[in-house]
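Only one protein chain is missing; all other protein chains are in place.
In this document, chain identifiers A, B and C correspond to the written order of the chains, with residue numbering beginning at 1 in each.
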Amino acid sequence: MSNTIGKLFRVTTFGESHGEAVGGIIDGCPAGITIDEDFVQNELNQRKPGQSKITTARNESDKVHFLSGIFDGKTIGTPLAFVVFNENQHSADYENIRDIFRPSHADYTYQMKYGIRDYRGGGRSSARETLSRVVAGAIAKLILREKNIEIQAYTSQIGNIKLNGTYKDYNLSNTESNIVRCPDAELAKQMENLILDVKKDGDTIGGVVSCVVKNVPIGLGEPVFGKLHAKLADAMLSINAAKGFDYGLGFDFAEKRGSEVNDVFFNDNGTIRTRSNNSGGVQGGISNGEDIYFRVAFKPVATLLKDQKTVNIKGEEVTFKTEGRHDPCVVPRAVPIVESMAAIVILDAVLQKNATI
Amino acid sequence: MSNTIGKLFRVTTFGESHGEAVGGIIDGCPAGITIDEDFVQNELNQRKPGQSKITTARNESDKVHFLSGIFDGKTIGTPLAFVVFNENQHSADYENIRDIFRPSHADYTYQMKYGIRDYRGGGRSSARETLSRVVAGAIAKLILREKNIEIQAYTSQIGNIKLNGTYKDYNLSNTESNIVRCPDAELAKQMENLILDVKKDGDTIGGVVSCVVKNVPIGLGEPVFGKLHAKLADAMLSINAAKGFDYGLGFDFAEKRGSEVNDVFFNDNGTIRTRSNNSGGVQGGISNGEDIYFRVAFKPVATLLKDQKTVNIKGEEVTFKTEGRHDPCVVPRAVPIVESMAAIVILDAVLQKNATI
Amino acid sequence: MSNTIGKLFRVTTFGESHGEAVGGIIDGCPAGITIDEDFVQNELNQRKPGQSKITTARNESDKVHFLSGIFDGKTIGTPLAFVVFNENQHSADYENIRDIFRPSHADYTYQMKYGIRDYRGGGRSSARETLSRVVAGAIAKLILREKNIEIQAYTSQIGNIKLNGTYKDYNLSNTESNIVRCPDAELAKQMENLILDVKKDGDTIGGVVSCVVKNVPIGLGEPVFGKLHAKLADAMLSINAAKGFDYGLGFDFAEKRGSEVNDVFFNDNGTIRTRSNNSGGVQGGISNGEDIYFRVAFKPVATLLKDQKTVNIKGEEVTFKTEGRHDPCVVPRAVPIVESMAAIVILDAVLQKNATI
Partner (left out) sequence: MSNTIGKLFRVTTFGESHGEAVGGIIDGCPAGITIDEDFVQNELNQRKPGQSKITTARNESDKVHFLSGIFDGKTIGTPLAFVVFNENQHSADYENIRDIFRPSHADYTYQMKYGIRDYRGGGRSSARETLSRVVAGAIAKLILREKNIEIQAYTSQIGNIKLNGTYKDYNLSNTESNIVRCPDAELAKQMENLILDVKKDGDTIGGVVSCVVKNVPIGLGEPVFGKLHAKLADAMLSINAAKGFDYGLGFDFAEKRGSEVNDVFFNDNGTIRTRSNNSGGVQGGISNGEDIYFRVAFKPVATLLKDQKTVNIKGEEVTFKTEGRHDPCVVPRAVPIVESMAAIVILDAVLQKNATI
C-alpha cells in the first residue's frame, strides 16, 4: 500500500532489482500531451549505472517500453504503464549474503516486516526502483514544460567539499558538463577525486543534492497538511539513502533573527515580488512565485567493498565482504532522481490548484 | 482537501485564529481506549500561549471539549470530534493589516490562491491551528503508551546556542524544568536570555527542536513511498515555520564515509541490535527497533514588533508596524507540537503494520 | 477511517445519536462561495424528525452552527466545520435494550467489531448521522447552483404503491406539496394512508426514492474505478436502510435487447444528444450531458413498536419491545438525504474534471 505517490498525478512503481522487470503506472496524466520518448529515454540514461568511472559497473540498456496510455504519440487520459526489463543481473554475487543482514541496509527490516525477502541485489530496496521514478518524472517534466516550469538539480556537496553561496552564484547549465553533476568545474574535479579516493579504499562517501524550480505559478500547495514543501520533503526522503531535507535557508534559519531574513514584498513594475527569497519560494505552504529551492542530504552508500561485521539470520555474528557492483557515492546519480521527484510533486500541485469550479 | 493527515489514524483539523473555534475530527481511533481527559488538557496547556515571559501574551483557557466518540470514558471506534472555542481574540489589532501582505507570512499566498482571506490573526495560517494537532497527538500518545512507546521532544538550538552531542548526552526528563524546554539547565538559561534580548528589540529568533521515539516496534513504515522517516518529515514540515528535517546523522552524513557510519548488527543476548545508531532507527524506510531521532529546524517568527516595509493589496509600497501579541521564538511552544505530530505518524504506522491477514 | 466521503470535496461526519452533538467538516470547498445559511437550515428542516404525523416524534430544533471556513458570508477555501447539538434525547428509553441485539439493527455488528458500543438511540448507527450529510449537501447544492445543476429526489414507491413511468411523467415541483414527498398527489395520499396503517400496527414499511440530476456537464466521472454511477451507488448505499441502487433502466435492462434500448445520438441543432436516455445520463462511467436518474431502495425500519424475539449479550433468547420514537417509514425523510449525497458526489466529480492543466 506504499508504492504510490501523488494525489491526482499518481505514480505507482513495481519491481525488484533482480526480478524480471521494474516499471510503473502513471495515472491521472492529462490527455493530449505529446510524449517525446527520446526525451524520456535520455532522462533515464542520466540515471543509468555504468555511465562513468564513479558509478557502479552494472551495465544495462535500461530501455523503457510504454505499454498503454499513448495513442498516435499523445496521451489519451488513460494510465501510462511502462516497463524496463532487468538484463545484467549477477544474482550469483549475492549468494553469500543470502542469510546475512548487511549493516545499514534494508535486509534486516524487510526480513522482520515480511518474514521473507528477495535478497538478490537488495530486491525492492535497491535504488534500481528509482528508475521508474525517472520515467514518471520525465513525463511530468514534459507537461510542466508546457507551463514553462523548469527544474534543475545539481551536486552541491560531496564529503567536505561544498559549494559556497546559493544556486544564483553558479551557472547551472554547466551541471551536465562533468560526471559529478556539479556546476563549478573546479570543485567538480575535487569531488571526483575524492570519490575516486574513497572508491580505491572500498569505501563510500555522502553528499548533498540541491535543486531549484523556476517559473512556478503562485498558489501551488495546500495550507495545512498538503504544504508544498512538506510534499517535496515526503518525495525527496522517499529516495534511497536520503537523510535530510530543507528549503530556503533551511537549517540556517535557526541562527537568524526575523529582521535579517524576512522577505520584504515590493512592486516590481506591477508584479508583487519579494526582495530576498529566504523563504525558498513557499510561504504558508503555498508557492509565492519566487524560485523554489531546497537541499537533500544523502548518506554514504552502505555497501562497502571491504570486510564488515554483522549477524546472519540465525543471529550468529559473521564477517562478510560484498561482491557485486556498487556506487562509491550515490549523489551524482541522485541528481536526476531529485529532479524527477520534484517534477512529480509540482505537477500534482498544479493539478490540485486547478481542481476548483 | 488538505486538512487531513494520516492513512488509518486520520486527523482532520479546522478553524481560523479569530473565528468561532478551532478543533478537529480523529477518525480511525481504535476502540476501547480509556481517554484521560486531564492528560489531553495538560498536553494542550504545554502549547498554550501566555504560559511564560517568552511566549505571546494572548491568554486563553484553551479548554478542549469532546463532542463524540467517547462513551463511559472509552473510545468506541467512532470519530472523536473536539472543539476549543476562541476567546481572547483582539481582532481590532489586525485592522491595520487588513489589506497588507506581511513579509514572510502567508497573507499574500492565501490571497492569491483563494482570492479572499480572513486577515485576522493570520486566519487559518495561524499557529493556533496546531492546537488541534496537540489534542490528536495526546490521544495518539495514550494509545502508544499501551504499547510502551514513548516520545520526547526538546529544544536543541536557539539562535547560535545549541546542544552538543546527541540526545543520549542529556537527561531528557529535565526538559519541562525550564520555560525554553531545553534539557540542559545552563544552556536553557542562555537561550532564555537570548530570546528576551531579541524580544526587547521587537525581533524574533529561529531554532531547532529535536525528538526521540523509544521502544519502537520493528517493522513500522512502508518501503517505497510510505517510508517512516518520509512520513515524519511530511508531518513535521506541516508545522508552521518549520523549514528543515533530518533524522539520524541527517545532514552530517554528507561528510561521512560509509566505514565511519555504518551501523553494525550484533547479537545482544538474543536480540539483534546495532552497535551504533547513525541511521536513526530507520533502515530502508522501516523501523529497526532502535531509537528514532530527528531534528526540525524553525525559522524566526515573521511578525516583528518594529517597522517593516511591504506592499498592500493594491500593490502600493507601505510601512507598517504589527500590533497584536506574538512569540519572539516559536521553538519552546513547538516542542509539544513536534511530539504530537510524531505520535500521530507513529500510531498510523502501527495500525498499517497490523493491517495484514 | 470510514467517516469521510469524497476525493476533492471531502465530507467527514461525526456524532452519536445521544451524544453531545453531531456535525462534520467539509474540506476542499471552493473559495468565494456565498453561504446562504437560511437555505442550509431549510434543507436541514426537511430532514428533521417530528415534521409530520408520519415521522418520528423526536422533536429537535436541529439548528446548525458553522464554526469555521466562512468569513464575511463567504467561503475562504478553509474547512467548514459545523455542529448541531443534540437536545431531545430520551436516553432512558434505551435502558431496556442496553444488552440486547435488536433484530436487523447494527447493535450486534458494532458490538462484535468494536467490543463496545453506545447503545443509546443506536449511537453512531442512528440515522441522525445523516443530518451532517444534509448540511454538506446543502453547501454542495449552493455551489452547483452557480453551474445551474439541479437535483430533485422524490418518493416513487411505498410498499406496493408505486409511480408508473419515469420522472418525465410527473411534475417534480409538486414533491414538497405533501408529507410523503411524492409528486403525484393521489398516490401520495395512498402512500400516506399506507404508512399510517402500518404505524397503527406498530409496524414499518419499505420503499424507493428516485432522483434526477439536470443540466449535468459532459465529462463528469472517471472511466474505470471512479465511474460516476459507481460513486453515486457508493454514496447512496451509505445511507441507513438503503439496500439497492440502479440507474437509467437499471434492473429492467436485464430483460431488454440492445436494439430496444440503445440510445441513438442525433444532432439537436448543433448539440449532440441522445434520442432516448435509457443509459441514465452516464455512458462508460462518464456523464454525457443528458439527465442522470437513479433509484435507491430502502428496507422497512427495523424498529417495531411490538414484541420481538432476539438474544442478549449473554446469548440468552429474550423478548423485548422497543420504546422510543421511530419512523414507520424512512422514505419521506430519505428524500433530502438522497439529494444531499447526490450533490456531494456531483460536486466532487466537477472538481475532479477540472483538475487538469
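Assorted remarks:
Operating definition for what follows: a residue touches a chain if its C-beta (ideal position, glycine included) is under 8 Å from a C-beta of that chain, and two chains touch if they have at least 3 such contacts.
Here the structure is a predicted model, which is why all the values come from computation and not from measurement.
Among the residues A:Val40, A:Ile54 or A:Ala81, only A:Ala81 touches the chain that is left out of the figure.
Shown as candidates are C:Arg124, C:Lys141, C:Arg181 or C:Arg333; the residue that touches the absent chain is C:Arg124.
For the chain left out of this panel, the touching residue among C:Phe9, C:Phe71 or C:Tyr110 is C:Tyr110. The omitted chain makes contact with chain C at the following residues, 1-5, 7, 13, 101, 103-106, 108-110, 112-113, 124-125, 129, 157-160, 162, 198, 201, 203-208, 218-219, 222-227, 229-231, 233-235, 237-238, 243-251, 253-267, 270, 272, 274, 278-280, 283-288, 295, 297-304, 306, 308-311, 315-317, 352-353, 355. Across the interface with the omitted chain, chain B contributes residues 8, 28, 30-31, 77-78, 143, 146-147, 223, 350-352, 354-357.
Think of the hidden chain as still there; on chain A it touches residues 1-4, 7-10, 12-16, 19-25, 27-28, 31-32, 65-69, 71, 74, 76-81, 83, 110, 113-118, 123-124.
Convention: only the chains that are shown with their structure count from here on.
The centroid of the Cα atoms in chain A and the matching centroid in chain C are 46 Å apart. Here the CA centre of chain B is 39 Å from the CA centre of chain C.
Annotation for chain C: residues 8, 28, 31, 77-78 touch two or more other chains.
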